[in-house]
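One protein chain omitted, others in place.
Our next item is chain A:
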Amino acid sequence: MKFRAKIVDAACLNHFTRVSAMVAKLAKICALRISPQTMNFILSDKVAGGGVSMWCELEQENFFSEFQMEGVSAENNAIYLELTSENLSRALKTAQNARALKVKLTNKHFPCLTVSIELLSVSSSSRIVTHDIPVKVIPRKLWKDLQEPTVPDSDVSIYLPVLKTMKSIVEKMRNLSNHLIIEANLSGDLNLKIETELVCVTTHFKDLGNPPLASEDASQDRDPEQMAEVRIDIRKLLQFLAGQQVNPTRAVCNIVSNKLVHFDLLHEDVSLQYFIPAFS
């Protein structure tokens, strides 16, 4: 197994750092999948994660000026690593004004992702910084749990409002209840509701717009005013929203009534899918 890659462009480096910071906020420990074309940060829906799953994908050629990898074998040309996302995020943050950043898979008593940064210091002399981030190689038998999730047929698909606004509302609601109901319809209405014994609070978002549906039939059968709802753990939604430091290029919310909510985000060229199951 071999992996080495290099980033020289400042914008690419910043973007990669932001993606890594976002992943660190969404999943404490995640899987990193390296394949010839893409890099993925994956959180599978194990019980430990509370059923939440995440799939983040980026095209390696949009970031790395050099990228070489050799997977486990020719038929299985991929590398799956498990790491503590914060370690990678912190290491990348130290590369703020770097001239170049190199990442490679190494073995220093145990497998590591070694990040080497060439910094230009104030006195214009070059400084080399190295971080060895410990990783675990995920064996092939566990790869099946880390595949791209199938996008479920949703009842309603709607564009999200500005995430910052949504986050501050959900933060306040968090104080009142642990459960939140998300409901939306095909007329661009989205509601966030909490219901407790003492109080019910609903925030209404209107005119959000709905993405065009894949199948024609579904749109004809469904009454555009009819709400599809799902009750979820508010903390999971908050964690998701807290991870979005920048407003995404595109943000879609897909609701499968009473089953799950699927967030499909695009941050420039990086796609993020986040699934929160209904509260059982």
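Just so it is clear, a residue touches a chain if its C-beta (ideal position, glycine included) is under 8 Å from a C-beta of that chain, and two chains touch if they have at least 3 such contacts; residues count from 1.
Basically, contacts and distances are computed from a predicted model.
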item	value
Protein name as given in UniProt for the chain not displayed, "Cell cycle checkpoint control protein RAD9B", "Glycerol-3-phosphate acyltransferase 4 isoform X1", "ATP synthase membrane subunit f" or "ZSWM7 protein"	"Cell cycle checkpoint control protein RAD9B"
Touch with the omitted chain, as defined above, among A:D132, A:E195 or A:E268	A:D132
Residues of chain A in contact with the chain not shown	28, 84, 86-87, 90-91, 94, 108-110, 112, 121-123, 125-134, 136
